[in-house]
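Just one protein chain is left out here, and the rest sit where they should.
Each chain gets a letter, A, B and C, in the order it is written, and its residues are counted from 1.
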Amino acid sequence: MLRFLTAGESHGWGIAAVLDGMPAGVDVSEEELSAELFRRRKGYGRGARANIEDDRVLIASGVIKGKTMGAPICVIIPNNDYENWKGKYVPILAPRPGHADFAGMVKYGFDDCRPVAERASARETAARVACGYFAKKLLEKENIKVVSWVVRIGSISAELPPLDERMSKKEVSERLFELAECSELRCPDLEATERMKKLIDEARERGDTLGGIFEVAVIGVPVGLGSYVQWDRKLDARLAAAVMSIQGIKGVEFGMGFGLSEMVGSEAHDPVTLPKRPSNRAGGIEGGVSNGEIIFIRAAMKPIPTLQLPLQSVDVRTKEERSAHVERSDVCAVGSAAVVAESMVALVMADALLEMRGGDRW
Amino acid sequence: MLRFLTAGESHGWGIAAVLDGMPAGVDVSEEELSAELFRRRKGYGRGARANIEDDRVLIASGVIKGKTMGAPICVIIPNNDYENWKGKYVPILAPRPGHADFAGMVKYGFDDCRPVAERASARETAARVACGYFAKKLLEKENIKVVSWVVRIGSISAELPPLDERMSKKEVSERLFELAECSELRCPDLEATERMKKLIDEARERGDTLGGIFEVAVIGVPVGLGSYVQWDRKLDARLAAAVMSIQGIKGVEFGMGFGLSEMVGSEAHDPVTLPKRPSNRAGGIEGGVSNGEIIFIRAAMKPIPTLQLPLQSVDVRTKEERSAHVERSDVCAVGSAAVVAESMVALVMADALLEMRGGDRW
Amino acid sequence: MLRFLTAGESHGWGIAAVLDGMPAGVDVSEEELSAELFRRRKGYGRGARANIEDDRVLIASGVIKGKTMGAPICVIIPNNDYENWKGKYVPILAPRPGHADFAGMVKYGFDDCRPVAERASARETAARVACGYFAKKLLEKENIKVVSWVVRIGSISAELPPLDERMSKKEVSERLFELAECSELRCPDLEATERMKKLIDEARERGDTLGGIFEVAVIGVPVGLGSYVQWDRKLDARLAAAVMSIQGIKGVEFGMGFGLSEMVGSEAHDPVTLPKRPSNRAGGIEGGVSNGEIIFIRAAMKPIPTLQLPLQSVDVRTKEERSAHVERSDVCAVGSAAVVAESMVALVMADALLEMRGGDRW
Partner (left out) sequence: MLRFLTAGESHGWGIAAVLDGMPAGVDVSEEELSAELFRRRKGYGRGARANIEDDRVLIASGVIKGKTMGAPICVIIPNNDYENWKGKYVPILAPRPGHADFAGMVKYGFDDCRPVAERASARETAARVACGYFAKKLLEKENIKVVSWVVRIGSISAELPPLDERMSKKEVSERLFELAECSELRCPDLEATERMKKLIDEARERGDTLGGIFEVAVIGVPVGLGSYVQWDRKLDARLAAAVMSIQGIKGVEFGMGFGLSEMVGSEAHDPVTLPKRPSNRAGGIEGGVSNGEIIFIRAAMKPIPTLQLPLQSVDVRTKEERSAHVERSDVCAVGSAAVVAESMVALVMADALLEMRGGDRW
């Protein structure tokens, strides 16, 4: 069983994670891990913070002579900015709509929302990407690959090959991923990328923010991961939790997802043919079990909830109306969220693989 | 911690569940539980099977003098039809597209798909509704109520109050639920219900099936359930897994969900005002924590994958093309799925409540 | 992952369990399962109840054509005596020392101890033996065998081959098990068995009860089950929890256990030689991992806490002194506890095996 716990606050000493359950014998390196973290960090629309985060990363345990050793892996990402923040405390008195600020303060009994903002921050997702890196390296040994791309930023959609093709053709998925890696927004439509960038510029000028939609594809999946036998073992349930747990995600669908609900059965399902199925509307999972096709997930991200032109809020001490707290933040981070989603998806897939194959070594 | 395991096959001895972690002191009855099971079973579009299932239900443990006693609750729903099936074995040689048939057979090493079909069947959801009943009774003690209604069957959408109102106004939610309980399809638009019924009739005649969309609302939720501190403690992640685990569900969203991805931040988030917020686009969860507003979930169900006019498949022995196996089945079960979703949502909410309040007794 | 939940009260409708995670393809039968339950039930010193319990057992799910199917297994053991108890309620007003009566009543907020006594009863262990049966059948496929015998009842110890031999020699373990199966007390020293029976007779006459010590050996264990990498994955920790969780158990040790604490290192450890080690003082586990030798566990059971000549207690309503509640009970059940321990040990071993080998099918 793969399990992991992340720790760390946005302006604290750093971010860390412990990943338990990695089999022995998987080649890994800090360089590759750094590169993966860089993929999360970059992107048009990310704020100044993303630049401060240079994510020097340390694999503090679990690896010997370049290979995992079965032992828990500890990854540490120190906060370069920590010396500037140490000892300072800037209270957040006006909860930011869209954040956990208000609910977290009430839950944990704080006087202001600072402690909530520190931990609820998407900065935490660096630790998830770090854990996901190891999962990806394990999957790589079985030729399973997790890729993602952005299909929409705010009101602008990318022009992409039809959904059918994106879902069912390995070559299309791989090509879209390659293109996405060339785009500043991780969008494979490079022309749309430019329009999206303008939209981001405009939003930034207004002090506003943007969300969007991304897709994650898992290529090379064996038949039989997950199980239909118990609700919490269904692969789609586990993937849905993993993706929905990412900061800002409000919707998740598999294959044609919501679109399937409008179709009739005779058009919605994928005929069974050998060796490959002619379509993949189900998105690679039937009855909670991988069926050998591409696992295809789409997720919706809401706009970043920290606005420079702040929304209406109240002062938690006086209960009077005031503008929400303003904090340095991104304008748009859909491309980064897609990378985080790759990581979370990889962790679930690797876990399911260990269940099927046994978990000691590879 | 609330945890439960269900067991049982579609044509086996019966369906059972053990629910562990219910606090002591909650009033329950077999009559109410039967009524709840009946809500799952009924519905226009359900097949003959739904009528055979009369769901005589036994609370075999965990209740004494009408109250839960802290001990595990075992619920047993015997299969009335078992005597007719006992000892018979009808192999499924042509996997049904959309079912776990093929993937499950490969995974577990069967010669045909019958053992998969038996357990992957949505008959299992009766056990979930049984567990959910106890969770609902616990929530009731805190005036938390879980309701649902159908908003779409195939191509036909209900005309309902605007999404904004459905999500933010308790009275609207409650009224929609009342109306849904009067509809044969659990759709609060009784006029649309009639058109949907026709659509179902037409599909049945063609040997086809339908899916749809339903909404679940949790009313009366306290602030602070779930947590932002660790990915697997986020309330929305847990709810997404719970709902996505239901047979046939392919998409889940919270509040405005996918719609939020197209909006700008200044329009997407809900201003913070006291005592109540003016809107609830977030669907009652911010940062993975309940914020005191209605928790609002929407889910998409694909058409039932067992068709009377079967899809293309292959014979698992000969590898030759043939039509998929045909089995007695429903034409449409969106209303039932909504009841199952209420149950799964109630179980997650009750679990989160126990975490916050402690779990011995109520 | 193997997981199971048991349910049921002593005088309720029956006892049930759901076991999730059994791989497909293991041969099982209700006859064998009944025989296993009979092993738990019999024994000199067991009360009248043990005779009423004829443990008609039903495998209600998870098995098709005599083989496990990967699906959850539900086992139901109806209570033959239920019709006599139905609707009756005999409160327990004077908590029995040694039982959960008092603490459970306070915890769950009851007015008397009856609800506690009903669930805390060792009757529940029938469900564990039922689950253990399936685990044993899985282990059998790998030629792993779990056996047990009683070495002490009250003040009387069996004369057995030296501990060294019992722990390290497969033939000795197997022979002791065979003899134990012939003894009314599951004690391989048949002469001591007679003296123990007399001790039990005397205790019964006095209204008193007895405990004792038993040993469990796991033969044929592969190297590498469990892990040293995280505290909760250590095989000995998991086995200790499993055995200590059995009603009445107050001590658990591995190999020479407490005896090792008095030895020096040069005498305490088992030299490493190939293919087999010359001794097994560690009891088959080093650093939390199975080392290929016999896993050897010894456990202490306290005397049955329900006495016919009751201990001092108080009336929970009046707070006045009175004798503890008296209930039909056993005088001695060490042999039964040993069978339960076999089952719990088998479940842990099977779980560890699935982790190493993968869990879909066998």
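The rule is simple: contacts are C-beta pairs under 8 Å (C-beta built on N, C-alpha and C of every residue); 3 or more make two chains touch, one makes a residue touch a chain.
Computed from a predicted structure; not experimentally measured.
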In the full complex, displayed partners of the excluded chain: A, B, C
Per the touch definition above, residue among C:Ile304, C:Ala338 or C:Leu354 touching the missing chain: C:Ile304
Chain not shown: contacting residue from C:Ala60, C:Ala126, C:Ala240 or C:Val345: C:Ala240
Chain C residues that touch the omitted chain in the full complex: 5-6, 94-95, 97-104, 106-108, 116, 119-120, 128, 152, 154-155, 203, 206, 208-213, 223-224, 227-232, 234, 236-238, 240-247, 250-266, 268-274, 282-283, 286-292, 300-305, 307, 309, 311-314, 319, 321, 324, 344, 356
Chain B residues that touch the omitted chain in the full complex: 1, 20, 70-72, 224, 227, 229-230, 354-360
Touch residues of chain A, complete complex, unshown partner: 3-9, 12-18, 20, 23-25, 58, 60-62, 64-65, 69-74, 76, 89, 104, 107-110, 114-115, 118-119, 360-361
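Operating definition for what follows: only the chains that are shown with their structure count from here on.
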Rounded Å distance, chain A centre to chain B centre (Cα mean): 27
Whole-Å gap between the CA centroids of chain B and chain C: 38
CA centroid of chain A to CA centroid of chain C, Å: 46
Shared interface positions of chain A, touching two or more other chains: 224, 227, 229-230, 356
